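Data block below; observations after.
What follows is an incomplete set of chains from the complex, kept in their original frame.
Chain nomenclature is as follows: A and B, assigned in order of appearance, with residue numbering initiated at 1 for each chain independently.
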Amino acid sequence: MFKLKNIISIKDFEREDVEFILNEASKLEDIAQSKEVSDELKGKILGLMFFEPSTRTRMSFETAMKRLGGDGIGFETSGSSSVSKGESIADTAKMFEGYSDALVIRHEYEGVSKFISDIVDVPVINAGDGAGQHPTQTLLDLYTIQKEIGHIDDLKIALIGDLKYGRTVHSLSNALGLFNNVKIYLVSPQELKMPQEILHDLNETNVEYEEVDNIESIIDKVNVLYVTRIQKERFGDIEDYLKIKGAYIINKKMLEGKDLIVMHPLPRIDEIDSDVDDTKYNKYFTQATNAVPVRMAILKTLIKNNPK
Amino acid sequence: MFKLKNIISIKDFEREDVEFILNEASKLEDIAQSKEVSDELKGKILGLMFFEPSTRTRMSFETAMKRLGGDGIGFETSGSSSVSKGESIADTAKMFEGYSDALVIRHEYEGVSKFISDIVDVPVINAGDGAGQHPTQTLLDLYTIQKEIGHIDDLKIALIGDLKYGRTVHSLSNALGLFNNVKIYLVSPQELKMPQEILHDLNETNVEYEEVDNIESIIDKVNVLYVTRIQKERFGDIEDYLKIKGAYIINKKMLEGKDLIVMHPLPRIDEIDSDVDDTKYNKYFTQATNAVPVRMAILKTLIKNNPK
């Protein structure tokens, strides 16, 4: 049984909640891959409230709903919402509640999904709020690890790039605390180190971690390189950025002979060289595709457990 | 039997047409509320031509179509229509006619829906044209009154706020002329009084009305407070606006002990205090939700009565 009504933060999950979703996603693979047709959510409607654009997240939620026989309504930017006419977010959410079986919220400010979940009766899914959480991304990351590596317990993973502002690496770190014997290598420039509160969480959950400033020193020790983008806007001085940038780029040559996979939440700019695309190391496109069965599992579970 | 092929103006309706739609909407409630699944309009497509944006209206039409097993296509602003490339509205409408089973039109100019209904063979629904009509809003207002008060004959209703430019209060006044023994209190500042032609219509249809400039004098006499927004742009002098504004705001305190409901076509800015939201008086969110069964009734009836 899956106990949560809303998916707001990965911190609300216990290990069995994560396992329930991963297991369910696995069972929905054939439908996700268009090998089987489903009427599971026929007649059901997902409300998509995207106050900031996110093609990838929005489209995978839509696809998940449509593959299950349901459909979606909504807006893609706050400019096309009624909030642009002066309506409160609360009133907009109440309207969506009247039309939908579940809501997906994307907003630039942390806490908006939680706020909405407090005022509506339908399940609410946080699809990214500011520098906060993006729990369904974390679930599809875990699903990819489980599927490609075969286990999450005993995982050795390097989180690479912008660990300071990167929402996905924060959520993933928290989630790995639910598993046993995980070792995390935190690979970032000084300016973009993992925040103290996440390190604190790792200590609390007995996750072993080590902070390093280069990839070479850990590349032989890990199952997964989880790469994120370093935005030059994060550096006051562009020279500082250009100096360190090269040290966090993955290419085919450095991967040769290694026994690992490369993941990335996408979009990628140049932090993974395109010569990796055609190698066995590339699991970032698979990871993106895994968004569909995982979000199907979430939508099916929440809507079935919470009928209107 | 419902005789109309197009829904252009509430003035085209006779009482039995209104009653047909309200009755049909009532029968579709379980589907609207996602308690039952329908294939009633399976394979049917609604063309949504929104030359000006209206999230609420567009999404409730889409939801209505999708809950009945159909689907929608269209555009949300004139900028994303082919009209922005210089195509005439007539040619755009002919294209939509070829792809759809019915059309919904929203346009800033009065008369556009009527014009389109004259040149296409599929049913046309006016979803608001300028300061003109918005007949499906009126039908969902009447549905809400019928459902919450139990009757429309013998109704005592206060229309509050901007009665001069407010499209919904004009249409609603006309519709109430189809019922018996209705009393309307017209509550507005001097600058925003109900236009003479609507007063003329009320006289013609034997609706009793009374113009007042404050809420207190009538609050004990009515079943419904129908509130609309006063836009400060309507006042030449902002001081005039600020002076009168407070007199047309509804709050929880003034409602206590009264036997009435509060309605509002939404979006609301501040003309209903949010402390009313959690009271039994609040029927404006219910009213918004009622858009779905009422628009389902309209779409089902028009598409079934007028097969391609």
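The working rule: contacts are C-beta pairs under 8 Å (C-beta built on N, C-alpha and C of every residue); 3 or more make two chains touch, one makes a residue touch a chain.
All of these numbers come straight from a predicted model, not from anything done at the bench.
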item: With 2 copies placed, total copies in this complex; value: 3
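Simple rule for what comes next: only the chains that are shown with their structure count from here on.
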item: Distance from subunit B to subunit A - Cα centre to Cα centre, in angstrom; value: 41
item: For the subunit B and subunit A complex, residues of the former touching the latter; value: 31, 33-38, 53, 55-56, 59-60, 62-63, 66-67, 69, 71, 76-77, 266-269, 274, 285, 288-289, 291-292
item: Footprint of subunit B on subunit A - complex, ascending; value: 42-45, 71, 73-75, 80-82, 85-88, 90-92, 94-96, 98-101, 307-308
